[in-house]
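Following: one structure in structure tokens, then a few remarks.
One protein chain omitted, others in place.
Let's look at chain A:
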Amino acid sequence: MNKLTVALLATTLAAAAPVMAGPVEDTLVLNEDITLVTRTAAPEHISDVLDEVISGWHFRGTETRAMQADDFDNPGMIFVEQAEEVWNTADGSEGKSCASCHGEAEDMAGVRPVYPKYNEAAGEVRTLEMQINDCRENRMGAEKWKYTGGDMVNMTALLASVSRGLPVNVAIDGPAQSTWEAGKELYYTRTGQLEMACASCHEDNYGNMIRADHLSQGQINGFPTYRLKNTKLNAVHARFKGCVRDTRAETFKPGSPEFVALELYVASRGNGLHVEGPSVRN
């Protein structure tokens, strides 16, 4: 077949398909350089419910997928650049920047994939946001950032960006286990007047359309996410809040113990997928 025939055939097939069924077959190659793992065998702890874990990237349209594949086209990278500047700027009473202790932002590769993570000294599971604020308050003598505010989400985008191409690998056993169990409980609880759990859409119905939305597995390896819908970076707890709100429920607050637990659990469902943040989604 020549190229034109293939193109025509592809167009005909696309036109004939009334709805998108299941994830799109495609490969995410970042900046024509790194091939990211966007689908892989489900980690053992969820292998009873899923065979394969699939990044939300596969559930989005052609243009959206392409936008994420090139840093010059990815609007989320503008915020990464902003955070890079903040990374190198001293703030607070101690006159320190992030770089004073941590060096280059690139040196933080490998941090994002293991968060949320149990913090021995604090005796709790902490998200990256909690750890950033701990640094700001106790190392820099600076003001805490709002949990899902612009400064915070930009910084998490920077930290995610330098870990792109590394697999999510949160620990769920040992001291993190009880938090993980709490998150799992929440994942399967049908909340709100619509009585929907995370699992209702993202485990039982991924690949299906709900009105105009193509349901994904709700993986969070791509957070923070630049959403075309609101043209900004979205923190994972802000997304959780939006989802729970849409079940006509009273939501939990970003940064709450419930959402920290849920983040650990949902992150663990994506163990093995590569970090993609900042990703691009609808």
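Keep in mind that, in the parts below, a contact is a pair of C-beta atoms (placed from the backbone, for glycine too) under 8 Å apart; a residue touches a chain by one contact, two chains touch by 3 or more; residues count from 1.
By our rule, contacts and distances are computed from a predicted model.
Student: Can you pick, from "ABC transporter permease", "Sulfur oxidation c-type cytochrome SoxX", "Sarcosine oxidase subunit alpha" or "NADH-quinone oxidoreductase subunit N", the UniProt protein name of the chain not displayed?
Tutor: This omitted chain is identified in its UniProt record as "Sulfur oxidation c-type cytochrome SoxX".
Student: Which of A:90, A:122 or A:194 sits in contact with the chain that's absent?
Tutor: The one listed residue touching the chain not shown is A:194.
Student: Which of A:138, A:205 or A:230 touches the chain that is not shown?
Tutor: Residue touching the absent chain, from the options given: A:205.
Student: Would you write out the residues of chain A that touch the absent chain, in ascending order?
Tutor: Touching the chain left out of view, chain A contributes residues 19, 189-196, 200, 204-205, 208-212, 241, 244-251.
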